[in-house]
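Sharing a structure, written as structure tokens. Questions coming.
What you see is the complex with one protein chain gone and the rest in place.
Right, chain A next:
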Amino acid sequence: MEERPQHRPSRLPDNSALKQQELPAHRLYFTARRVLFVFFTTGIFCLCMGIILILSARSTQEIEINYTRICANCAKLRENASNFDKECTCSIPFYLSGKMMGNIYMYYKLYGFYQNLYRYVRSRSNRQLMGKDIKAVDDCAPFKMSDNKTPIVPCGAIANSMFNDTIILLHNINSSVQIKVPMLKSGLTWWTDKYVKFQNPSSKNLADEFRGTTKPPNWPKPIYDLDKKDPRNNGFLNDDFIVWMRAAAFPTFKKLYGRLNRTHHFIEGLPAGNYSLNITYNFPVTRFHGEKSVVLSTLTWCGGNSLFLGLAYTVTGAITWLASFAMMAIHIMLKNKKMSFFHQ
């Protein structure tokens, strides 16, 4: 008699759906009804979305004032690096024809500044910026140490090239009265940057903490003097500094400079009228054929005033509709052909 393998475990494979490759599977079958339905609905959706996006993009208001050429004398001055200590201001008047409603943001915009160069982007020390070890400058070449071997704080090419123009927006209520438009310099950064990525060594006395270090060569003042009035905006925690340190992906970029403090006169936004920008011109751009400008803008739910997304949606929707009509035509033609074939 054949011996039955009772004692050893059975070698029969499990009968599970996975092991027998019998898991429920679904294969899309492209029936005309389904496909056309999907296409028409997608088309409608895209068209609607596109129109909404275009409308909302157009509802935003934006003014850009390029001051590279307007402040030509300053630009000329800055082309020579030896004039770094000479102050140069310039005032640019402009007229706001309609009032800008809602939250207003002020940006500076740079053209042709390659913040995305590989060596440039690498040239920073995140450990230093975390405040853990302010002498950690290993990654910062070529701005690690000053000539007398004291570590630079903040080190690296990014920090050294920080945008340092000051922009003040003034509202000319009439020819004689000018009031400064109140701008908030807080909340410009990502939360993670301000509270995780950038930390001062200790909050007691910044100057002490940074003893034994030196300021970057391009900087007029050390890091602990960026904002003496507000300790939460000083040192590595300075919002302008943090904003600059987040390197832009493209050579043309804008960075947030301030947001409108909606109080008193400006509670609804910027009223129409004459304004002027008072700029302390420090940042040289003509040396690399760059340009710079100030941008005032409102935001909508979907971002800025770019029409691209809206147009893209509209075009996609339109093409989808065209395609669905074409497919419907083909389908009907084929159907008729088949019908006539059967009738024969």
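Convention: a contact is a pair of C-beta atoms (placed from the backbone, for glycine too) under 8 Å apart; a residue touches a chain by one contact, two chains touch by 3 or more; residues count from 1.
Operating definition for what follows: contacts and distances are computed from a predicted model.
Q: Name the absent chain by its UniProt protein name; which of "Sorting nexin-30", "Phospholipid-transporting ATPase", "COP9 signalosome complex subunit 3" or "Ribosomal RNA-processing protein 40" is it?
A: So, among "Sorting nexin-30", "Phospholipid-transporting ATPase", "COP9 signalosome complex subunit 3" or "Ribosomal RNA-processing protein 40", the name matching the hidden chain's UniProt entry is "Phospholipid-transporting ATPase".
Q: Considering the whole complex, which of A:I168, A:L256 or A:C302 touches the chain not shown?
A: A:C302
Q: Check each of A:A72, A:I179 or A:I330 against the chain that is not shown and name the one that touches it.
A: Here the residue in touch with the unshown chain is A:I330.
Q: When the complex is taken as a whole, what residues of chain A touch the one chain not shown?
A: 5, 10-15, 19-21, 29-30, 32, 35, 38-39, 42, 46, 49, 53, 112, 114, 116-121, 125-127, 129-130, 132, 139, 142-143, 157, 160-161, 190-193, 196-197, 217, 249-251, 284, 287-289, 301-303, 309, 312-313, 316, 320, 323, 327, 330-331, 334
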